[in-house]
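All protein chains but one are shown at their positions in the complex.
The chains carry the letters A and B, assigned in the order they are written, with residues numbered from 1 in each.
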Amino acid sequence: MSFKIASSPHQHIQKTTAQLMKLVALAAVPGIAVQAYFFGYGVLIQLLLAIITALLCEAAVLALRGKKVKAKLLDHSALVTALLLAVAIPSYAPWWLVVIGTAFAIIVVKQLYGGLGNNLFNPAMAAYVLLLVSFPLPMTSWLPAAPLQQQSLSPADAVCTIFTNFSCSGYSISQLRQDADGISMATPLDTLKTDLSQGYTTEESMKKPVFGWLSGEGWFWVNLAYLLGGLFLLQQKVIQWRIPVAVLGSLFGFSLIAWLLSPDTNASPLFQLFSGATMLAAFFIATDPVSASTTEKGRLIFGALIGGLAFVIRSYGGYPDAFAFAVMLANMTVPLIDYYTQPRTYGHKSKGAR
Amino acid sequence: MPTLFQQIQAGKVWDFHGGIHPPSRKERTNQKPVALLDIPDRLYIPLRQHIGVAGKVLVKVGDRVLKGQALTQAENAMAVPVHAPTSGMVLAIDLHTSTHPSSLAEPTLVLAPDGMDEWRPRKPLDPEQVDVYTLLERIQESGISGMGGAGFPTHIKVNVKQPVDYLIINAVECEPYITADDMLMQERASDIIAGIEILVKLLSPKAVLIGIEDDKPIAAASLKAAIGQKDNYFVREVPTKYPSGGEKQLIQLLTNKEVPAGRRPLDIGIVMQNVGTAFAIAQAVLDDIPLIHRVVTVAGETLAQQQNVLALIGTPISDLLNACGFQAEPQQRIIIGGPMMGFAIADWSVPVVKTTNCVLAPTENELGAASDEMDCIRCGACADACPASLLPQQLLWYSKAKDQDKLAEYNLSDCIECGACAYVCPSEIPLVHYYRVAKADIRETQREALKAEQAKARFDARTERLEREKQERLERNQQLAAQRVAQQQASGQATQSAAAVQQALERTQQQSGQSLDKEQIIAERERKKAEALAYQQQKQQAQIATPAEDQAPGTAEDPRKAAIAAALARAKAKKQAEAQPEAVEQTAPAEIAPDMDAKKAAVAAAIARAKAKKQAEAQPEAVEQPTPADTAVPEVDAKKAAVAAAIARAKAKKLAEAQPEAVEQSVPAEIAPPEVDAKKAAVAAAIARAKAKKLAEQAEAPLQTEAKATTERALPPERQEPATTPEQDAKKAAIAAAIARAKAKKQQNSEPL
Partner (left out) sequence: MSIITALWALGILALIFGAALGYAAIRFKVDADPLVEQIDEILPQTQCGQCGYPGCRPYAEAIANGDDINKCPPGGDTTIKKLADLMGVEAKPLDAAQTPAVKRVAYIREDECIGCTKCIQACPVDAIVGASKQMHTVIVDECTGCDLCVEPCPVDCIDMVPLASSIERWKWDLNAIPVKVLES
């Protein structure tokens, strides 16, 4: 008989990284389901592609780096990265898009920086930005929500479209996006941006069918589903309230000011909150622990920065949605934020950096 | 705005940052009465069980001691004694594995109880009747040190000069499992309050705050009942949260004050004591029972009986566990203390000490061991849990990088090692362990820095001293030289010697200006190497020669002489290879000097030979020739002669490196200087040699003749009247030698090779 030596504490909360990641994936399920309902089964195929690519890349790089492949794969962080990227790109985008994006996210953004915990940027968002600037057309080719689609698309159509660029019945993506008049339909954010630049007022633009109720046909429900997932994560204490609240709060605040000043050229705050990737970003992307700020105050600043940047880019930038850029820009500031928002240690007078 | 005191009176309790809520599992043991154990077969009483130093041991192995008898005595303020927990026999005072995470062995007294449990006479005190100093003395003599965990001597903590606002009694016991204090409060509340009253007498605080977690309603009720109507005693129930029992956290909870970093609670007018300590004080003062037992929680699912026991200090953990029905698992962990801050032990013979409040023997299911450390995902859960508002992941980063500056910047020293960060870490990183290692490294670095500073100071002081001494010697030397010249001229007898001195001085002056020729030095070294090779070939001869040496110490009577002789033997053996057979053979007889000075002669001879040893490396004949002189000196003067010879040879050794014959001839001159003239001759010779040595390094041949000439001139008087050296002559010879050395050294310094 011999006794085992271990360092204290001898007790651990039974909540490991892998479990946290699984909870994040679980919380995303309602959002994905709603997305699949409104924007086609393509999203599921994208998800599958992304996950396979992510796991393969992760395993390959870990093996090359001489790490314990199995143990590290089982932390499920690659899974979450794949998931976030897959739901962010259009459902019927060609297969190579998501493969390139995921491979870039895992190999370059995550592993080349030292693996989980060492990456400066959120891998999914960095990959999204790469794809967006490299392949702007497929990356913005969102189909209109299901009720507006002229052709109903089966799962088989989704497979065909993703792998051949044409649906089983031979329609191309751009054809699928057309409405009854043969005019290509864009996302609500895109439409609004285009219309505003052409001199329409917000109110006039909002009359278009893509907007549906409040913030866009389908998009509202997708956002609502991610909000639910986010609340679940909060309840499970997987994420803390500070970042999502700061993101949403600052986006709301900025858009409210802008909307009050000039309602004709600015979307309403509620539209901003429930359109595009707002909820996904606030609860799932900005809260990625690795690339977010780690201090309490820092998290508020970090979240507010994302919200503010998102609003600015949405309103004045060249891209319809902005969270990927906002998150990446905020990621860059994290070391600085962390440094200057160090909490006051017990028994010390001054706080932060000395 | 109510004042702080008003707020406290009103029952306000504050909060501290972070904290965690691990499963407490206290219900297993907090409803059973404290059990008494049989006296164990052996008690292992570590001599030091507190922070500070051990006392002086008062008993011997084999003594019978009575229960409560002091085994050690405090010799300074930081010491507290230990006492015999029961009567019995002192079996041993030896090293035994300590009840410490390191498992290092510490001096421990082993007691074999005789089962009589016989008390020494006891003298209870009435705290109302005695003064503060008597109380403090009693507290120290009773071996009381903080029983909450750190083990700081209580008499120091309660001996305060500053005014104390609040005496906080820590009854929080926030670690899971542990109910030792809880049970003590439930069973002995009135004793605890009596102890607190003694503390109040010592500290005279404005108020007594008793902090207790709200999961101990019975204990809190017992305390309140025991307090009765006393003024300014407040029992404050704090929410159950780990680590609210930490000193700093409890202060924050009860008074909303923070202890400034690097200061003590006393600096903000607060003294904190554990309930266990208060109880021990009551027992020590009122019943004269020193700290010889304590309540220990024994818990864990491998035990049939999880309970609190009153264990004698020194009881081996194995006895404790076996008494509770211990069934070990294959990978069993035994933890002293709670699951958050306790430490695992490798050897269960370690004893219960004054700070042992809990022994855990959990199953693997119950307290799963941490799985492999994963990468930090920067989730910040640790920072949220940290009661000191630190940034544990930054600290982890810098701990791994061993960046001590950054660690200081991020206030590693404020970490209380509570383990909350490691508890919540999803990657199961043993954060606290990293911090402990880093802290130990920092302490080591500080120690090293301090030592470096001291070493530097000592080095500088030494350098300065050497410099000063050199200067002094130089001055003295010049004075003496002047005197001598005057004397010599007056006497007119020793013109030859004077001439020699003159010559020597001239030579020094000549050479001091010259620089050394590198080629010559190299050639010199080559020559030495060749010689060394030659000696190695003579190894065998040398080995045969050693027996002669071994006989030498035979005449020496006292052990010291024997030791010296032995040392000599070793010295020879050490360099036997290089040493020359003849040297050994010839020097040995010196030790057989018959009369009372034999001892000293031997010492001298030893020194001489030690030098000869090295000398031999360079020059065989040098040793060969001088040694007969030793044997020839039969009487009182033998000693002095020998000393002189030794000194001479010491010089010869160095000289020899450069110039063989010079030594050969000059040494006899110094051994037996008969008269005034002889003395001067010796002086001259010494000076000459010192110089010759240097000179030789430059130019070998001319010097040889010069030195020869010098010594030859000096020799004749010596041969006329041998072995009648008066005492002062030897002394002067020694002085001369010193002067010679000083000069040689000075030269060395000014012309380093």
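By our rule, a contact is a pair of C-beta atoms (placed from the backbone, for glycine too) under 8 Å apart; a residue touches a chain by one contact, two chains touch by 3 or more.
Bear in mind that the values here come from a model prediction, so they are computed numbers and not experimental data.
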Touching the absent chain when the full complex is considered, from B:94, B:287, B:448 or B:472: B:448
Of the residues listed, B:15, B:63 or B:106, which one is in contact with the missing chain? B:106
Could you please point out the chain B residues that touch the chain left off the display? 98, 100-104, 106, 328, 346-348, 433, 436-437, 440-441, 443-444, 447-448, 451-456, 458-459, 461-463, 563-564, 566-568, 570-571, 574, 603, 606-607, 610-611, 613
Provide the residue numbers of chain A that touch the chain removed from this figure. 1-3, 5-7
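Methods note: only the chains that are shown with their structure count from here on.
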Whole-Å distance, chain A centre to chain B centre, using C-alpha means? 61
With touch defined as at the start, can you tell me which chain A residues reach chain B in the complex? 1-17, 19-20, 71-72, 75, 77, 115-118, 240, 289-290, 292, 294-296, 299, 338, 342-349, 354
Please output the residues of chain B touching chain A within their complex, sorted ascending. 16-17, 20, 22, 176, 248, 252, 258-263, 328, 331-335, 337, 339-348, 360, 362, 367-372, 374-380, 383-384, 387-391, 393-394, 409-411, 414, 417, 419, 422-428, 430, 432-433, 436
